[in-house]
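Data first, discussion second: the structure below is written as C-alpha coordinates.
Heads up, one of the protein chains got dropped from this complex, but the rest are sitting where they should.
Moving on to chain A:
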Amino acid sequence: MSGAAQTGTPTLRECKSTVSRACIRCLRWYQGHISPLSPPSCRYYPSCSQYAVNAVERFGAVRGTALALLRLLRCRPWSPGGIDDVPTQFSLCYRFRWSKAHEEPRLHPLPMKDMSEEVQS
(Lines give C-alpha, C1' and ligand atoms only; values in the text may rest on other atoms or scores of the structure.)
Protein backbone atom coordinates (compact mmCIF):
# COMPACT_ATOMS: atom_id res chain seq x y z
CA MET A 1 0.00 0.00 0.00
CA SER A 2 2.07 2.84 -1.22
CA GLY A 3 1.27 6.51 -1.50
CA ALA A 4 1.69 6.43 -5.23
CA ALA A 5 -0.93 3.72 -5.57
CA GLN A 6 -3.38 5.78 -3.51
CA THR A 7 -3.15 8.86 -5.66
CA GLY A 8 -2.61 7.06 -8.92
CA THR A 9 0.43 9.22 -9.66
CA PRO A 10 2.89 7.52 -11.95
CA THR A 11 6.16 6.94 -10.19
CA LEU A 12 7.75 4.52 -12.60
CA ARG A 13 10.74 5.81 -14.46
CA GLU A 14 9.13 5.37 -17.88
CA CYS A 15 6.12 7.44 -16.93
CA LYS A 16 8.17 10.47 -15.94
CA SER A 17 8.18 13.21 -18.50
CA THR A 18 11.36 14.59 -20.00
CA VAL A 19 10.80 17.87 -18.17
CA SER A 20 10.62 16.33 -14.73
CA ARG A 21 13.61 14.15 -15.47
CA ALA A 22 15.54 17.26 -16.50
CA CYS A 23 14.42 18.97 -13.28
CA ILE A 24 15.66 16.08 -11.21
CA ARG A 25 18.95 16.03 -13.05
CA CYS A 26 19.42 19.74 -12.36
CA LEU A 27 18.62 19.20 -8.69
CA ARG A 28 21.05 16.28 -8.47
CA TRP A 29 23.71 18.41 -10.08
CA TYR A 30 23.09 21.13 -7.51
CA GLN A 31 23.32 18.59 -4.70
CA GLY A 32 26.56 17.24 -6.06
CA HIS A 33 28.37 20.41 -7.00
CA ILE A 34 26.95 23.53 -5.35
CA SER A 35 25.49 22.36 -2.07
CA PRO A 36 28.64 20.76 -0.58
CA LEU A 37 30.42 24.11 -0.77
CA SER A 38 28.53 25.49 2.20
CA PRO A 39 27.72 23.84 5.51
CA PRO A 40 24.25 22.25 5.73
CA SER A 41 21.87 25.10 6.33
CA CYS A 42 18.34 23.77 5.89
CA ARG A 43 15.97 24.14 8.80
CA TYR A 44 13.93 21.18 7.63
CA TYR A 45 14.45 17.51 6.99
CA PRO A 46 14.63 16.45 4.18
CA SER A 47 16.64 19.38 2.87
CA CYS A 48 14.98 21.69 0.35
CA SER A 49 16.72 20.13 -2.64
CA GLN A 50 15.88 16.58 -1.56
CA TYR A 51 12.30 17.68 -0.96
CA ALA A 52 12.16 19.12 -4.46
CA VAL A 53 13.46 15.87 -5.94
CA ASN A 54 10.87 13.86 -4.04
CA ALA A 55 8.09 16.26 -4.99
CA VAL A 56 8.94 16.21 -8.69
CA GLU A 57 9.27 12.43 -8.63
CA ARG A 58 5.88 12.08 -7.01
CA PHE A 59 3.81 14.78 -8.65
CA GLY A 60 5.62 15.72 -11.85
CA ALA A 61 7.40 18.90 -12.86
CA VAL A 62 4.68 21.54 -12.42
CA ARG A 63 3.08 20.49 -9.16
CA GLY A 64 6.40 19.32 -7.74
CA THR A 65 8.01 22.67 -8.48
CA ALA A 66 5.08 24.48 -6.87
CA LEU A 67 5.53 22.45 -3.68
CA ALA A 68 9.29 23.00 -3.75
CA LEU A 69 8.89 26.77 -4.16
CA LEU A 70 6.52 26.91 -1.18
CA ARG A 71 9.03 24.93 0.80
CA LEU A 72 11.81 27.36 -0.10
CA LEU A 73 9.64 30.20 1.16
CA ARG A 74 9.02 28.28 4.35
CA CYS A 75 12.70 27.57 4.97
CA ARG A 76 13.83 30.85 6.48
CA PRO A 77 15.01 32.14 9.81
CA TRP A 78 12.13 32.37 12.30
CA SER A 79 10.48 29.32 10.85
CA PRO A 80 10.30 26.43 13.33
CA GLY A 81 11.86 23.89 10.97
CA GLY A 82 11.51 20.18 11.70
CA ILE A 83 10.49 17.18 9.68
CA ASP A 84 8.59 18.06 6.54
CA ASP A 85 7.98 15.30 4.01
CA VAL A 86 6.32 15.59 0.65
CA PRO A 87 2.65 14.71 1.22
CA THR A 88 1.35 11.48 -0.28
CA GLN A 89 -1.66 13.36 -1.60
CA PHE A 90 -1.10 16.53 -3.55
CA SER A 91 -2.24 19.70 -1.82
CA LEU A 92 -0.64 23.11 -1.59
CA CYS A 93 -2.07 23.56 1.90
CA TYR A 94 -0.99 20.22 3.33
CA ARG A 95 0.91 21.91 6.14
CA PHE A 96 -2.33 23.07 7.70
CA ARG A 97 -4.00 20.78 10.13
CA TRP A 98 -7.41 21.18 8.48
CA SER A 99 -6.14 19.98 5.13
CA LYS A 100 -7.12 16.50 4.05
CA ALA A 101 -3.58 15.89 2.87
CA HIS A 102 -2.12 16.87 6.25
CA GLU A 103 0.26 14.32 7.74
CA GLU A 104 1.90 14.30 11.13
CA PRO A 105 5.70 14.47 10.90
CA ARG A 106 7.05 10.98 10.55
CA LEU A 107 10.00 9.83 12.61
CA HIS A 108 10.37 6.84 10.33
CA PRO A 109 10.38 7.27 6.57
CA LEU A 110 7.88 5.51 4.36
CA PRO A 111 9.23 2.40 2.64
CA MET A 112 10.95 3.30 -0.61
CA LYS A 113 8.20 2.40 -3.02
CA ASP A 114 9.87 3.61 -6.16
CA MET A 115 12.72 1.20 -5.81
CA SER A 116 10.55 -1.76 -4.92
CA GLU A 117 8.29 -1.09 -7.89
CA GLU A 118 11.25 -0.87 -10.19
CA VAL A 119 12.52 -4.18 -8.91
CA GLN A 120 9.15 -5.77 -9.49
CA SER A 121 8.67 -4.49 -12.99
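By our rule, contacts are C-beta pairs under 8 Å (C-beta built on N, C-alpha and C of every residue); 3 or more make two chains touch, one makes a residue touch a chain; residues count from 1.
In the analysis below, contacts and distances are computed from a predicted model.
A.B. asks: The hidden chain: which UniProt name fits, "Membrane protein insertase YidC", "NAD(P)/FAD-dependent oxidoreductase", "Electron transfer flavoprotein subunit alpha" or "Glutamyl-tRNA(Gln) amidotransferase subunit A"?
C.D. replies: When "Membrane protein insertase YidC", "NAD(P)/FAD-dependent oxidoreductase", "Electron transfer flavoprotein subunit alpha" or "Glutamyl-tRNA(Gln) amidotransferase subunit A" are compared with UniProt, the left-out chain turns out to be "Membrane protein insertase YidC".
A.B. asks: Considering the whole complex, not just the chains shown, which residues of chain A touch the missing one?
C.D. replies: Given the touch definition above, chain A has residues 36-45, 48, 75-83, 105-109 touching the missing chain.
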